[in-house]
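Here the complex is missing one protein chain, while the rest keep their positions.
Let's look at chain A:
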Amino acid sequence: MGDFRSILPLCEGEQHVIAATQHLVKALGASKNLDDDLRKILSQLDSHLSAMTILSPESRGTGFREVEQQFKWAEEKIRGWESNQSLMWDSDPLEASEYLKAVVEIQTLVEGLPRLSMSGTRKQKELLNRAESILQTAMSRLEEELVHILVKHKQYFELGNMSFQYCGKDVVYDESFVSVEDMRIEEASQRNNSGNESVDCVPDLVHPQVIPHLKSIATVMFASSYDQEFCQAFISVRRDALEEYLVILKVEKFSIEDVLKMDWNCLNFEIQKWIRALNVIIRYLASEKRLCGQVFEDLGFLNPFCFVEISKVSLLHLLNFGDAIAMGTPEPQKLFRLLDMYEVVADNLLYIDTLFSEEAGTCVRIEFHQLLRRLADSARATLFTFGNAIAANASTSPVPRGEIHPLTRYVMNYIKTLPIYCSILNVLLKDQNAAASNPVAELENGLEVSSMAYCPMACHLRSITCILEAKLDSKSKLYKDCALQHIFLMNNYHYMVEKAKSPELKLFFGDEWIREHIVKFKQHATSYERATWSSALSLLRVGSAGSSSTSKTILKDKCRGFIIAFEEVYKSQTGWSIPDPKLREDLQISTSQKVVLAYRNFTGRNSADIGEKYIKYTTDDLEKYILDLFEGSPKSLQRSRSRRN
């Protein structure tokens, strides 16, 4: 069976061009430095060219009848499928390629017919009309086939894998949950993030087997100038698939108003879904872009345009949620999620820039850069809100027993989570720190110090604890008892030091800070002892050696005075609390050393003068009683005294 090309006439000029081209092709084909692909193309081209030149002047007269016969064959082929509801590529790919061949025949006819020698006759016009009509039928059919293939053979990312890799921030941050395996996957995904797009790991969104079918439909439809229909159909189906995928990822549609009103638990949940979705979608889009590339490969510059059309709406949707979150009021609890969001956008930004590098994608690129900036602003504002919130924390009643203030706990545990975000925070805080000159940093500039302790985040952490310290100082004033003020401050400073010494924070707070603060809580311990015991112990201080005039009565009064003072201290301070056992023990020992020693000296020297009856407690008793202090359960010695009296 010949084809129309051999029948349809060519004008003379064209024939010369063909002859010249044939020479060129032959000359090229003789070259030895050709790869197989090129050689194949050349040989195909050669046979095409030969087919075009076969026609001789004689064949022109009979041409039309042959053309008609050829046309009938192709028309029947296409009409034959009209009533057939089953889909071509499903039922028989061979049949499908026959169909395509018929379409190409018609195409050639439609293109060549107007040039036929008797062009302009009624018969010829009618044939052209029929040909165009059948071509329309075929195009319509191919469009349906295209949609069907795209829908039927679409594939999604295996969510199992993806969720495993990408929703794991929380899990990864909480060390107790991290298995070695998870870590490795996380690292691997991180590496993929920063590396350039590796085509190997991009999954297929449409079964690879049908790509040639899609391409052949595209080629035929484009050749017949049905490119608009093809693009519309292709974009529409792929856009739906992406929207559908967002639904699979459980990304819901919220208005900004909804997001701003949403309670934190919901919001937290939605943010985590969003983070995961963004990670997955960006990778999905890499596949989408490749698919566009495969399908539109040989068809001009439509590829970036189609890709952007497919992805824009869904991405705007994701962007909007991000914008809405960044618009929310800065609340300390939101910080970590904001940082997570910042991180996922920052990590993917390079990807996004690559995916949307063409002009058609400019708007998407700009939007993501803007979102990143907004998230940064919002995270920064939240971080400073945290400091302000500490300063604004108002409570009028002191913490019972001088224990650790909930604010101290909250602040220290909060900042303990921050080092995970160290690199992000350093970026976010860098400009800020440059603006407000930091005396600490300036001081250390000349010295060789561990850089970790002087990174912007470390400075910020210390500035937060600085606010906390000021707040604690003012809160200590809520205690009427000066000694309890010191216990409270000692407890809280000690707590801060312990947290600062944890592996997460140690490097950021630095040895110097830790040393300074150890000194601080020790000073409060000393101050406590002075405040509590100095007056009582002064009673036990007997005048200088020469004061023999010290009368027995005075000694007895002093002894009684001390015992009353001790009992009062016992009564109140057994109710105070030092939650840390080591710290409590240290203070008990140091108190014991001072008090028991003084008591022993006093009673040892003066027991004869005072009389056994007035020496109510032995030194062992005192030692034992001191161990009851700061246990947080008030006790009393009063009853035993009254009984003895």
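Here is the rule we go by: contacts are C-beta pairs under 8 Å (C-beta built on N, C-alpha and C of every residue); 3 or more make two chains touch, one makes a residue touch a chain; residues count from 1.
By our rule, contacts and distances are computed from a predicted model.
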- [ ] Report the protein name recorded by UniProt for the chain absent from the figure; options are "Radial spoke head component 4A", "Protein BYPASS-related", "Prolactin" or "Translation initiation factor eIF2B subunit alpha".
- [x] "Protein BYPASS-related"
Task: Per the touch definition above, residue among A:E75, A:E105, A:E143 or A:E567 touching the missing chain - done: A:E143
Task: Among A:V25, A:A233, A:L425 or A:A525, the residue in touch with the chain that has been omitted - done: A:A233
Task: Given A:T21, A:S97, A:Q272 or A:N320, the one touching the chain that is not displayed - done: A:N320
TODO: For the chain that's not shown, point to the residue among A:E243, A:E358, A:E469 or A:D621 touching it.
DONE: A:E243
Open item on the list: In the complete complex, the non-displayed chain touches which residues of chain A?
Closed with: 85-87, 125-126, 128-137, 139-140, 143-144, 147-148, 151-152, 225-226, 228-229, 232-234, 236-237, 239-240, 243-244, 247, 252-258, 260, 312-313, 316-317, 320, 323, 327, 329, 331-332, 363, 367, 370, 374, 377, 385, 388-393, 407, 410
